[in-house]
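I'd like to ask you about the structure that follows.
Selected chains only, in their assembly positions.
The first chain written gets the first letter, and so on, giving A, B and C; residue counts start at 1 in each chain.
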């Protein structure tokens, strides 16, 4: 599938397509890993991750979609949103950072905003990653104990533990309002994260048109001389790390 | 070392440090892999990669450092430059995209620009990754043959094959002009890429102050009820990818 | 009316209102002067003019509204668009820079885009400034002859002379498609530019809610000493311009 992803990227570049993929879902479901799976082998100059921090006071006072809009792709680009404008319908709603009026406004406006993008020719994919609370608890505990994962554990994650049902209801409202013909949601079961990633990537690839664009044929002549060894003058490399 | 990197990131966040790491070097040396090694386990909201495409006509007419300056870090951020302002002293010079006057100007200005950043408190690290031409040829051929790596093979890479020595001379000039007390270069041998990555990361960690910041202690109470299973109403997850 | 404009700005600042005013119309109708009339006495930190140049190649490949969206106001700001997204329905259409498909798409999308802004609470005003061709010819000739106005005369202006009727038809289509309940157009006769400016500003003020916000009362005590004269040490002022 990595090969197909690379082929898809080549197609996007050759045809000037613009691709946007939103990754939403339960905390700990595995958004980061899924994004990595898509991006792994692609050109970082072509495939960007957008992972916005919380808005500044100025941004909070602007048009809600403004700070997201500025990251939308140019011709040939693939933009992966690690969380997205749907924050408002999920974490902001459940944690009380947005009031019900704002959430209702958002749920009415998101389909209109997305329609504009899709009408403009942007290919938009929206994934929501689900997981049982048992798995979530397991993964939270792992984050607590594994020093490599500890940074993933935010106070909001912990506060969210007791709000699993609230998140479920918020998700249902979100789907009911924003699962549209032009920008449908795709739900993926991430109780098994590896399988989830395969399912998601397979689905993404299946929904793109047949993407075969031959790479340009390349002439690779002989060097015509012995390959040169690296030599240093002004400054030497530092000592190698002692692997034995 | 991943654990130390995570600790370093925690320290940067806690103390508001700003860290900039430049990755320069031979084509195929392994900049992408080295960046991945540093970033692998860090919070994508804290650690950004900057991989700029070629400048627009408007950018070309602006102050040379302007388009780089806008990506410099805020408090707590770690920014990894996948190629950097040193393009002008390397590929642009060797391939003739910049004339000698521009290169000389750049070589005189880069240390002044970097001094401003360092005086402002930014922690700046500059790595140059070296590799023998034999390895380079091997890796280019691999890119040619491996469909997953084919996109990495640009016409410039091929044109650069016959300019190995010119790159060497350009690097020497660059080091002579820009290896300063406040922003020294570090050369790392990437003939063995895995070892190179270990060497680079070890060096980076050793040059940062002792970074131990304890993660905040976290209270993780019992859930108090059976964990909830994911249930879907409005829309069902798609079928799992058939593994096995 | 300047006083009322200043009062309006104070109200916008005090209440965090965001105001957007679009200025469209015939070439030479007097958009620049109308903008100046609105802005004349306002704080340049609060009231911004957005006068975009032609899009870069990258921008041309992005979502059509993207480069405009990033200039939308924050709380308290007043943004005056000197030409706007309606370029596509006017000059781009008439001069053939956009094809009919793009124009149709635009005419369908603009109301949806504007609805999003208005639903978000932005106060949006759209003015179209009309003028007879006789006046237009007069003003073009003046631009040709007056060295101070010569820069206003673009090749496009001249090419547009013979397309007065085409512009009329384009305007009619634009009005039919984008004169909506939530974002109506206001047409103003600018055959007499001074009167046109008064008409426009009066209309704008009348459509804003009663905007009286008292300026904060300010205590202005005596200085308590003789006022100090400017004295210079390190460097002297240059000689005054000889007014006699």
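By definition in this document, a contact is a pair of C-beta atoms (placed from the backbone, for glycine too) under 8 Å apart; a residue touches a chain by one contact, two chains touch by 3 or more.
What you are looking at is a predicted structure, and each value in this text was computed from that prediction instead of being measured.
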| item | value |
| --- | --- |
| Subunit count for the whole complex, all chains sharing one sequence, 3 displayed | 4 |
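Quick note on the criterion: only the chains that are shown with their structure count from here on.
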| item | value |
| --- | --- |
| Relative orientation of copies subunit A and subunit C, as a Cα rotation angle in degrees, nearest 5 | 180 |
| Inter-chain centre distance, subunit A versus subunit B - centres from mean C-alpha coordinates, in Å | 21 |
| Inter-chain centre distance, subunit A versus subunit C - centres from mean C-alpha coordinates, in Å | 38 |
| Separation of mean Cα positions, subunit C and subunit B [Å, integer] | 43 |
| Multi-partner residues of subunit C (each touching 2 or more other chains) | 58 |
| Sites on subunit A touched by subunit C in the complex | 16, 18, 58-59, 61-66, 69-70, 72-76, 105, 108-109, 112-113, 115-117, 119-120, 122 |
| Residue numbers on subunit B that touch subunit A, as the complex places them | 2-3, 6-7, 9-10, 26, 32, 41-45, 49, 51-53, 82, 130-134, 136-137, 140-141, 144, 147-153, 158, 161-162, 164-165, 168, 172, 175-176, 179, 185-189, 191-192, 194-196, 198-199, 202-203, 215, 218-220, 223-224, 227-241, 243 |
| Touching residues on subunit B, where the partner in the complex is subunit C | 56-58 |
